[in-house]
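A single protein chain has been omitted from the complex, and every remaining protein chain is retained in its original position.
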Amino acid sequence: MIVIMKPTAQPEQIESLKKELEGLGLQIHFSQGMNTTLMGLVGDTTRIDIGKIASMDIVEEVKRIQEPYKKANRKFHPADTVIKVGEATIGGGGFAVIAGPCSVETPEQICAVAQAVKASGASLLRGGAFKPRTSPYSFQGLRGEGIQLLLEAKKQTGLPIVTEIMSYEDIDLFEDVDVIQIGARNMQNFELLKRVGRLNKPILLKRGLSSTIEEFLMSAEYIMAEGNEQVILCERGIRTFETKTRNTLDLSAVPLLKKLSHLPVIIDPSHATGIPWMVEPLTLAAIAAGADGVMIEVHNDPPKALCDGAQSLRPEQFDALMTKVKKTTAFFQTL
Amino acid sequence: MIVIMKPTAQPEQIESLKKELEGLGLQIHFSQGMNTTLMGLVGDTTRIDIGKIASMDIVEEVKRIQEPYKKANRKFHPADTVIKVGEATIGGGGFAVIAGPCSVETPEQICAVAQAVKASGASLLRGGAFKPRTSPYSFQGLRGEGIQLLLEAKKQTGLPIVTEIMSYEDIDLFEDVDVIQIGARNMQNFELLKRVGRLNKPILLKRGLSSTIEEFLMSAEYIMAEGNEQVILCERGIRTFETKTRNTLDLSAVPLLKKLSHLPVIIDPSHATGIPWMVEPLTLAAIAAGADGVMIEVHNDPPKALCDGAQSLRPEQFDALMTKVKKTTAFFQTL
Amino acid sequence: MIVIMKPTAQPEQIESLKKELEGLGLQIHFSQGMNTTLMGLVGDTTRIDIGKIASMDIVEEVKRIQEPYKKANRKFHPADTVIKVGEATIGGGGFAVIAGPCSVETPEQICAVAQAVKASGASLLRGGAFKPRTSPYSFQGLRGEGIQLLLEAKKQTGLPIVTEIMSYEDIDLFEDVDVIQIGARNMQNFELLKRVGRLNKPILLKRGLSSTIEEFLMSAEYIMAEGNEQVILCERGIRTFETKTRNTLDLSAVPLLKKLSHLPVIIDPSHATGIPWMVEPLTLAAIAAGADGVMIEVHNDPPKALCDGAQSLRPEQFDALMTKVKKTTAFFQTL
Partner (left out) sequence: MIVIMKPTAQPEQIESLKKELEGLGLQIHFSQGMNTTLMGLVGDTTRIDIGKIASMDIVEEVKRIQEPYKKANRKFHPADTVIKVGEATIGGGGFAVIAGPCSVETPEQICAVAQAVKASGASLLRGGAFKPRTSPYSFQGLRGEGIQLLLEAKKQTGLPIVTEIMSYEDIDLFEDVDVIQIGARNMQNFELLKRVGRLNKPILLKRGLSSTIEEFLMSAEYIMAEGNEQVILCERGIRTFETKTRNTLDLSAVPLLKKLSHLPVIIDPSHATGIPWMVEPLTLAAIAAGADGVMIEVHNDPPKALCDGAQSLRPEQFDALMTKVKKTTAFFQTL
């Protein structure tokens, strides 16, 4: 961290700040310019509050050099994190496909979709039981009953299940869920992050609509700092001025996150675009860019879906895509 | 709501969709173009799921005409909502000033600030007990103890208190809090919105960093739909590409929200800009634009603040600002 | 400027970079941390190419401390720039109102509007002759003929005129124009900026839709570096995710630009919002925030306007607004 002092800062003020920072266990190195004094801070600066230092009268600006995350940082953990869920593996070189409907609706629907996506080669089943909806008047999900239906589909197919939690008060319902999802709107619900950080269960963390890469990794750090290091990062589109797609998929986030962190990175092209025919080109692009997996919405009857049917693939479309996914994954593994 | 059919839609398909929509209690009116059929839906369309209709093979596009919010809508509630908290009033023509430190730190700090802002004319005291911080390694607030200190400051000054809740599990601690704040990062934490919607206590709802005006009003609607109609809307800066200010204050949101809704609208220039000298021009601008109040960070010793000190005013700066606020408010009431 | 070296940088490589930078007339100061070497560069760094240094193998990062603009910088020119155009003055404490139609259409239209806005107290007349339109099929302006009509309106009313240039090839037509406008879409048309920088005529420079404050000032610097220091900065809304207003007016840009630069700063609420009833609250807010003026669209018959009629005020609406503008300006001059 570098602290740039104002030209008006007096030597005794600078000395006093130096003492305070040394009290935090940091080493201080000075650089004296013609009319600027720079202070270089060496040591563990993750606990330093930039805003506090920046607010001092004698300080012009504070610049952080090191990343503020540690547990999620590849520098301190060079090997890929590999997450195993039942027979599925996320991270470490493969390409995991998580598929299923936006919402769990009926036993017939979820079991039919589960069997279809399993037959096509998906390795995990997704399905929303608790649904974050912009309008209080929209379908809010089957909630506890939805999780029961997912567990039934798991029993029938053997597929591990991924489903979203919206409030920690519901945690008991998630006991048999394999992977708990934290949605984009809760990416900075810090109390929830801390709570799931104490579980021994993989967490699929979605990037917030307007969260930077650094904030995204800091939210993963919240979970990991509590002890749970099984975090899967999911890029699902960011909010921009473009209106033709629901959000803008930031595919460059995939290689960037994999460079900065050892955690597995997947994308969600269904939510990113809201357009079913765009799922295929973006899934193949994600493989090419080095993603560890993808999460795709599949519904046996999209027009009848109670939520986001417009963006779902039909099972036969998903099956055709999976054929390409398998070939493409194999190709890039040998490239 | 208007449903635009694809040119390939067959008459029997259109007829079938018409029947389904009529089953939801809507009246359907057709407009037959040369190669397009339009369906106009008349009735209460707030419960219609646009995505579901849009996903049908025969549908080209669906366009909503009416706003999807009702309780927050000025069309159905023309008079301003006025919220009374102790002796303070928010909405209905005055200009309420909420002031206090970012975080509650010590009994001395919160009481000193409370007395200072009261003396200058603030009508409510703010202070963070539960603090949403990007980093798990930053100060997270005094939590329950912080609320106790706020209540002590309230006892000493008579100022009603505003403080943020981050998880409904902590609700018991908020029993004597006057106004509960929902922070920007929780604006779409729908479970929390529903819960505070069942309280009989004003809720100060902050706009999310990348939330549209419509989403903001829908989150207010979540609270109101549960029965709690005492919602204060707070614009606190949106996320844009600009980096010189922390966020970009969307001041045009003030007249727009007041046109669309009857709820009181305040701004938070401290968080919007992160720059203390910008609080004054933007507060005066907010009065000119018709805001119902402002929320300002004040700290007795900004460089020692445990959080966001850099953006806080000192009590004497706040006092100078309040002199201008009073004159400006009086001026605009007679303009 | 601070250059942060990689831990792997060898002493002879660092020495070689030091020599190169000293060759550019800079003084170099070192700060040796435990595992990082920092180089502080003192001197005129405006001509240093950050990207070039950042691309060196031995460099981790380069951070600029000083602003990259000089002529537009208030640090080197503390007094406000005041621009006089005929009897109008922009900057230096007053509040100039520029008003007129989006497009010049007919002699009757422009003269009627000119007389009306003059009678209400506008000090300059605006009107588009060359019109930047998203579609090639939309009305492109009367071009040379439009300028003739503006000059006729000027003759009738004495109001100096402001109109936009889109290509330097048309410069001869602008000989008698008082203030030349560079539109938002041309804010980084650097060849055009250089050309108008050689004129002896005020330039009204609009901020680009997604330009940062710093880029905006750098574009002013392009004009000023060629010798023309009469630049008026105009904030006209930036592009964000919000869709209820055409753009998002960044009102905080007003105090920020006035702090960073000595140039006058005005706003254009008509283009920023696209909504006529929002012009009044935002104009009053701009006065409160310290703006030097405003540019407002006025049309004698908005529904018949050939361009952007939807956002124009009618003369009687403009007149009512001007009454408030005068009172508000007077109020803030004594606050």
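Chains here go by letter, A, B and C, matching the order in which they are written, and residues are numbered from 1 within each.
FYI, a residue touches a chain if its C-beta (ideal position, glycine included) is under 8 Å from a C-beta of that chain, and two chains touch if they have at least 3 such contacts.
The shown structure was predicted, so the numbers you read here are calculated from the model rather than taken from an experiment.
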item	value
Omitted-chain contact residue, chosen from C:T46, C:Q115 or C:Q148	C:T46
Residue among A:N73, A:T134, A:T273 or A:Q311 that touches the chain left out of view	A:T273
Where the missing chain touches chain C, by residue	46-47, 49, 51-52, 54-57, 68-69, 130, 132-140, 166-169, 185-186, 188-192, 194, 209-210, 215, 218, 221-222, 225-226, 239, 302-312
Absent chain, residues of chain A that touch it	210, 212-214, 238, 240-245, 248-252, 254-256, 259, 272-273, 277-278, 281-282, 284-290, 324, 327-328, 331-332, 335
Missing-partner contacts on chain B, residue numbers	2, 4, 27, 29-36, 38, 40, 42, 60-61, 63, 65, 210, 239-241, 243
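Basically, only the chains that are shown with their structure count from here on.
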item	value
CA centroid of chain A to CA centroid of chain B, Å	26
Separation of chain B from chain C, taking each centre as the mean of its C-alpha atoms, in whole Å	32
Inter-centroid spacing, chain C versus chain A (mean Cα positions, whole Å)	39
Residues of chain B engaged with two or more neighbouring chains	210
